[in-house]
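My structure is below; once you've seen it, I'll send some questions.
With one protein chain removed, the remaining protein chains of the complex are shown where they sit.
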Amino acid sequence: MADLEAFRTETRSWLEANCPPEMREPVRGEDDIYWGGRRATFKNDAQKAWLEACVAKGYTVPMWPKEYGGAGLSPAEAKVLREEMGRINARPPLSSFGIWMLGPALLHFGTEGQKQRFLNEIARGEIRWCQGYSEPGSGSDLVSLQTFGEDKGDHWVVNGQKIWTSYADQADWIFCLVRTDKTDKYQGITFMLFDMASEGVTTKPIKLISGSSPFCETFFDNVAVPKSYGDDCPAYVGTINRGWDVAKYLLGHEREMISGADGGERAAAIGAAMKRHAAKTGDDIDPVLRAELAMFDVDAMAYAAMGEKFLDEIKVGKAHPAQPNMMKYAGTELNKRRHELVMAVGGSRALEWESEATENGKPSKAWLRTKANSIEGGTSEVMLNVIAKRILDLPGA
Amino acid sequence: MADLEAFRTETRSWLEANCPPEMREPVRGEDDIYWGGRRATFKNDAQKAWLEACVAKGYTVPMWPKEYGGAGLSPAEAKVLREEMGRINARPPLSSFGIWMLGPALLHFGTEGQKQRFLNEIARGEIRWCQGYSEPGSGSDLVSLQTFGEDKGDHWVVNGQKIWTSYADQADWIFCLVRTDKTDKYQGITFMLFDMASEGVTTKPIKLISGSSPFCETFFDNVAVPKSYGDDCPAYVGTINRGWDVAKYLLGHEREMISGADGGERAAAIGAAMKRHAAKTGDDIDPVLRAELAMFDVDAMAYAAMGEKFLDEIKVGKAHPAQPNMMKYAGTELNKRRHELVMAVGGSRALEWESEATENGKPSKAWLRTKANSIEGGTSEVMLNVIAKRILDLPGA
Amino acid sequence: MPLYHNEDQAMLADTARGFIAEEGNIAKQLRHWRDRNCKDGFGHGLWKQMAEMGFTGMLVEEADGGLGMGHVEAGIVLEEIGRNLTPSPFLTSSVLAATALKHGSDDLRGRYLPGLIAGDSVAAVAIDETAKHRPERITTRAEKSGNGFKLSGAKSFVIQGASADMIVVAARTSGSDEDADGITLFAVPKDASGMSHDAVRLVDSSMATHTKFDGVELDGDTVIGEVDGGRAVLDAMLLAGRVGAAAEGVGVARGAMDMTVDYLKQRKQFGKLIGEFQALQHRASHLYSEVEIARAVTIKAQQLLDAGSVNAELMASVAKAKVAKTARLAVQEGVQMHGGIGMTDEYDIGLYMKRDRALAEFLGDAYYHANRVAELSGY
Partner (left out) sequence: MPLYHNEDQAMLADTARGFIAEEGNIAKQLRHWRDRNCKDGFGHGLWKQMAEMGFTGMLVEEADGGLGMGHVEAGIVLEEIGRNLTPSPFLTSSVLAATALKHGSDDLRGRYLPGLIAGDSVAAVAIDETAKHRPERITTRAEKSGNGFKLSGAKSFVIQGASADMIVVAARTSGSDEDADGITLFAVPKDASGMSHDAVRLVDSSMATHTKFDGVELDGDTVIGEVDGGRAVLDAMLLAGRVGAAAEGVGVARGAMDMTVDYLKQRKQFGKLIGEFQALQHRASHLYSEVEIARAVTIKAQQLLDAGSVNAELMASVAKAKVAKTARLAVQEGVQMHGGIGMTDEYDIGLYMKRDRALAEFLGDAYYHANRVAELSGY
């Protein structure tokens, strides 16, 4: 504990010295987030300085080992760092699917060569990764995926189509599930890594109902993927044909991440803020809506306690391994309800799509965005199936 | 229309002359309902006089043909009779499953001989019938029933067990689904009629959570059922092994009856009455409960309109044949919600099980009773299955 | 009167369904105008076609050149408009403004109804002053000035305000903000000096304005009905508009449901059509029940309104609330059951979600009307 306090003091002064004032402002738009990669540009010097300071210290990936670009912090130290960054509202220096998804997979399944190369690239923000999982015919039923890699000895020739590849049009590399054996549904998928600049890769942004296009369709037309990138650095994670194990691990990780993120906005009560909001525009909140807000606040505060309990239990291995599915289900459904209520309180003003007062439709775009919460990363229906099967042990689930 | 008005005038004076004042009081307890049958006794002279007047006029079953004990009224006339009886709060002279269930089956499937005998007995309240459908292993999946009638030439020997036989312990005869062919699930059931006094029939009342025992378990231990009760009067309705057709017809009829009954209490708004009720006991209704009442009233009044529309459409054959399933589903779920709210407004007083103020737990017993609404006559789950299959035409439903 | 459509109404429904599916469908209207960033938010061509179909003047008396039909008939057209998400001035012009103008002078009716019936002009209504619908409180003021009035204040959520040739404005001519009395309705012409619009596109691609009245001089003959007696006109207009909005909402709900049920029969996952999954079947069946019920109570409200029943007001709020809840359920289930593609702009189901949100808010949401049901019921 004394050590932790020392770490806190040290961290606090490091942040004081290294986090530029501009990086202590809330993120206001997409370009306030630095995603890294070959084509990345910094919005301003502060963003660049902040990234470089963090890279030097290993703070883009604080819990990763130092040899892979991290700071080797313990969970308790990482928590202190989070708290201290939160205290000054420090922005994350670097956001990426490499950090959130590929990194954990490589840490768990990767070879030393892969870790040395890819983790360091990720930690430094040099390579921006995207994820190639879903296909038009394979959403909830991911394992039915059809993108095929034909074995050509030292390389595969990959053909097929992915969908919901986040920012594929801006990514440098992709980690991608490719069928390499058509005879075995589960044990016929390989978790491949390859360059998006490879010949035959094209992307097409998908316009969402919220107006933004964070996802793409990605097409592979005879893409040649070498089996190795050098010594101890295969082009696949884990074993050939056993990519489903990696995918499942990552899905679990993703749900845990989504559910673990619920200490924040998602779990907060909103009634009081809504009353203040309404008062600002000269509105009152009618009694029936107030009752709905009260019922929501009960659920939200209860869910916040659940989030806290879940994280506490995760830490000591007490949580049921399928519990992240429950957290994801309850948290995303709650968040959808939250934004329905925010829209209700906001009334006709919140309907505005293009107006200064709403910063071009912030409330309605945020509301529409939440509708994806219960679809991405496993639909609510899949979550309920998993709970039925793995927690309640119901037959045939 | 002029004829109808004449009929109304005539009916009004007939009721004036024949419906005793005691029979114009609300039904207050089980013994205010006259069920008929061999063992029936009248609570008082008025009950007897009212029955006899109605029997003579054919008004226990007003729409049945005169030769079977009815009054041969048209639907429009029957509506006038209902309205006029309603106007003076006249009690039904006779209640019975013979009227509600067996009668319609016989009118549709029965032989002349069966109609002559059984319908007249029912109309006069001489024989009280009960229904033998469900079995412990066959609830929602009724057609899986196991009670077996072994063919012995001129009779069957029936063995098995029924459950949820309403008032079996007080009934004279039973109409009963019996398997007569084990090789065909659907076309191996016979709709039998037999005397509950037959040797080998025993009944055991089932105590419900509401404390009452309107249902029995009924056991058949080598019960001999003759195949015929005389000329043109077989002991089964329809054809041997085709009893499922009769049963399905009756289930449809039952759902229609349940759903058609919703013009009344079920569909009514309750908020205003609840406010008066609360005021009487010095209580107020808190704002969140008030909001729930308001949302309920919206649903209740909307459902009332649906009930009206449904009946209008039924009359002219415009209703989807599976629509009664929707009405039953929505109506019973609504009624359960209604009683939850009544209990909430009633507070601790409504919890009383044995007290004068609650007439020995009327609110709580009525509340518990509603929980069967969505189970009996086809569960809500079965209704939803039927809507999916027959109305929405969903695959595999 | 039975709660289903009579023969004439059924015929009208067939006609309306065919016409609007053909001419008013999503590709031809909503997407077309939206993708062109149309400043009206609807197409004048279709409005003219609707006039030719006789829709525009349905609620206008025959003496004034209309068809003298009722709200059941208007509701038939509105349901199809809802089903096809057809942007048009029908609800505001042919229902709300037309209802207000029924109370107008011969002169006013003569000035505005012919253009409206011909599909040549458009009318809007300016009621709300804050972000939530609170017509009980009117602060926009019209003060006596010479022969006429001087109008000052601001209104929001004026649907198609910038496209309108005339705007019905509810203003206070006496009393204090919360008074029931003291309201006057004005037919404000588009060129009234001192009136300015801040037009904004809404989530459903419709256009609405924040409209300011900065000492707008109005002649006395712009008054609809009696000075200080406008509450009755306003109430009649709101009543017609709410029942109409409910009918349109029924169409939105049915359109979203039908599209979703169709999708359940096409999309395969886990080797099955997703419509084979019982959990989705039950949700679809529940939705069907709710939509049927919402539609029934909407027809009930239309009939009561046409019959001049005292219960029309209560039933209008019941219908508006029930439809709002039901259409909300329909679009939420619709998007969720469509899964990922339900989130894309390419598929129409998201457009239903957007339209529902704006339509439900218009003239009071489910909360407002549930509360009103309680108040009208005396609790």
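A, B and C label the chains in the order they appear, each numbered from 1.
Convention: a residue touches a chain if its C-beta (ideal position, glycine included) is under 8 Å from a C-beta of that chain, and two chains touch if they have at least 3 such contacts.
Just so you know, these numbers come straight off a predicted model, no measurement behind them.
Within the entire complex, contacts from the absent chain reach the displayed chains A, B, C. Contact with the chain not shown here comes from a single listed residue; of A:2, A:197 or A:392, that residue is A:392.
Note that of A:91, A:124, A:255 or A:290, the residue touching the chain absent from this view is A:290. As for the chain not pictured, it touches chain B at residues 134, 137-141, 144, 163-164, 206-209, 211, 278, 281-284, 286-289, 292, 336, 340, 343-344, 346-355, 361, 364, 367-368, 371-372, 374-376, 379-381, 384.
By the touch definition given at the top, chain A reaches the unshown chain through residues 269, 271-272, 274-275, 285, 290-291, 293-295, 297-299, 301-303, 305-306, 308-310, 312-313, 315-316, 318, 323, 326, 329-330, 381, 383-385, 387-388, 391-397. Residues of chain C that touch the chain left out of the display are 277-279, 281-282.
FYI, only the chains that are shown with their structure count from here on.
Centroid distances from chain A, each centroid being the mean of CA atoms, peak for B. Averaged Cα coordinates give chain A a centre that lies 41 Å from the centre of chain C. Once the centre of each chain is set as its mean CA position, chain A and chain B turn out to be 57 Å apart. Residues of chain C in contact with at least two other chains: 366, 370-371, 374.
Chain B has residues 290-291, 294-295 in contact with two or more other chains.
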